[in-house]
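Below are the structure tokens for one structure; questions will follow.
Every protein chain except one is present and positioned as in the full complex.
Moving on, here comes chain A:
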Amino acid sequence: MDCSHVFKFKVNRLIVVFALFLAFFSVASPAFSQVDSVVVAQDTAVVAAHAEGESHGAKHGAEKFEPTKVIMEHIADSHMWHLWGHTSLPLPVIVYTPAGLDVFSSGNFHHGEHDYTSAKNTYRLVEDKVKIVGADGQIDEAASAKLLDFSITKNVAAMFVAIALILIVFLSVAGSYKKRAGKGPRGLQSFIEPIIIFVRDDIAKPNIGHNYAKFMPYLLTVFFFIWFNNVLGLVPIFPGGANVTGNISLTFVLSFFTMIIVNINGNKNYWKHIFLPNVPFWLWPLMVIVEVIGVVSKPFALMIRLFANITAGHIIVLSLISLIFIFETVAMAPVSIAFVLFMDVLELLVAFLQAFIFTLLTALFIGMAVEEHH
């Protein structure tokens, strides 16, 4: 089936949305960018610990380095994007409260030091979560529970970066296919083409069967989205570094898509296998329960696998870096760096493997749902 006109239309719309997003950021960022001169414990624990290691506790002696806290801060989502030292890029906060919608920059919190008062509410940043402050200066728990946070957080912004990268790469590749129709691939094309062929020939075809073409757009999208985000997560400096695929909300959404696609495309054999399995009648009630649980537990395992693998990778790398600050000596640095280098190379493999496994299992589940009995 030729769906290229729909694709074209959607891509056009995506480009418009993304251009608006970029315009918003480029207009807003000069106003947002700020350099704080004050040392803030919350965002800069590593820097503080570094200073502690250098001055041997003369200045920051009271502040002990807690690896668990620092690591959890680094793998968690955040309302600002830490760039270097005490500089971070504030991201827009979008909250829906009982009083109405509020949009402001997270730079107004000054790394959680100050409260921000808008026309509707007063907000405070507590452990990187936006809370409403009551009239008495205390956090209003009842109102905070009703607050819905739709902010462009670090993970969301990193996801937009990945989406932009994917769009740039694939639109240019698609363009060169149109321009150079019938000729051999060239440049970026020759890098991307084998991967697409790999997804088609090694993932989609053997698992789905002759009807694979219908599912290729989803499989390719999910493969490259996970892969790009995994690899960007390994980059320690600005446009990377966010733990996007190690966020359970994102993996939940991806596996939810898989579940929907599998069940929508399930043919009568698939549903018969679930509700009328070919077993002795006394086993029937048990089998139906098991099969129905299987419908949910398969995507659930996909969700946990991606989340846990990527989060574990980030935790290991951060723990190895933390060794320097635990032993409080520079002599530990070469050992730590060697191990981090080793782990990063291994994570590069894991980044690809997890994207591959997610796509492979998705294709497998789709294949089970569309399989025809002969």
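One rule holds for everything that comes next: contacts are C-beta pairs under 8 Å (C-beta built on N, C-alpha and C of every residue); 3 or more make two chains touch, one makes a residue touch a chain; residues count from 1.
Just so it is clear, contacts and distances are computed from a predicted model.
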The complex's invisible chain, by UniProt name, from "Hydantoinase/oxoprolinase family protein", "Cytochrome c oxidase subunit 1", "Extracellular solute-binding protein" or "ATP synthase subunit c": "ATP synthase subunit c"
Residue, one of A:83, A:216, A:304 or A:368, that touches the chain absent here: A:304
Selected residue (touches chain absent from view) among A:77, A:202 or A:344: A:202
Residues of chain A in contact with the chain not shown: 68, 202, 206, 301, 304-305, 307-309, 311-312, 353, 356-357, 360-361, 364
